[in-house]
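Yeah, one chain of the complex is gone here, protein chain that is, but the others are all in their spots.
Our next item is subunit A:
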Amino acid sequence: MPPRGQPPPASGPGGPRPAVLLLAPLLLLALQGVAAAPAGAGGTEDSPGLQDAELQRGLLQQAARAALHFFNFRAGSPSALRVLAAVLEGRATVNPKKECQVDLVFTTDHYNREDGEERLGKCSARVFFRNQKPRPAVNVTCTRLIEKNKRQQEDYLLYTHMKQLKTPLDVVSIPDSHGHIDPSLRPIWDLAFLGSSYVMWEKTTQFLHYYMAQISSVNQWKTNDDAVDFDYTVLLHEFSTQEIIPCRIHLVWYPGKPLKVKYHCQELQTPEEASGTEEGSAVAPTELNNF
């Protein structure tokens, strides 16, 4: 790029000298600029304090995710699922065994947030990661996002819709490739997410976290003995490895009753396959009015 203007050349016998004095510092500046420009592995090393802050922030996020999956599972309510809004505060401590305890406060959003609805629940949790072993220990309490009666009502409504679905279900995947979920199939997605929450809770570690990417098949959908008996394969997306992990999940759900889940995931990385069974938590979800 041509410079806009060029200073007139120094003239006279005494000319060059003052120009040299002017030039030297400018040359130094230019050389510095040129040297810094193609920054390879150059640049300053982060101070240890800064790195710690990022590490902390990462652990708080992981803990919030684990806590929320566990909360969703334990609440057993497909109409009251929550997603993470923001981590407000927290502290993570790592012991010599590389186990990690995290105390934190975070806000949540309604999973099925309607337009305009800006309700944020608040949760406090203690999460214990056992150095990359599954099943982080979670203690979590959240403020109520939806009135208990309303929640039961919504659950029962979902349940009624599910009972009305014609079996066998004619679905290939939910959502389809274009992200579309037929409104009549929405309850299936919500219930699948509820079941997946159990699996995702168990598998979340300090480093691994999951999202439900797609229901790849519905193997069985029964509502004979009142409860919904749902056998499906879900594709979980693990973020740090970017892997897609198929998990076969079998759940039994009745509104208001604890969720029963069995699962088996196809692990590509480790030789052992992850599987688990939970007969639902006997502990009713604890909710506080004011937090």
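Heads up, the rule we're going with is that a contact is a pair of C-beta atoms (placed from the backbone, for glycine too) under 8 Å apart; a residue touches a chain by one contact, two chains touch by 3 or more; residues count from 1.
By our rule, contacts and distances are computed from a predicted model.
When the unshown chain is looked up in UniProt, the name that turns up among "DNA polymerase delta small subunit", "Replication protein A 14 kDa subunit A", "Carboxypeptidase O" or "Nucleolar protein 11" is "Carboxypeptidase O".
Note on the undisplayed chain: of the listed residues A:Glu54, A:Glu89, A:Glu147 or A:Asp226, the one touching it is A:Glu54.
Subunit A residues in contact with the hidden partner, per the touch definition given at the top, are 1-11, 15-16, 19-20, 22-23, 26-27, 29-30, 33-34, 36-46, 51, 54, 83, 111, 172-173, 175-181, 211, 213-214, 216, 233, 235, 237, 239-244, 246, 266, 268.
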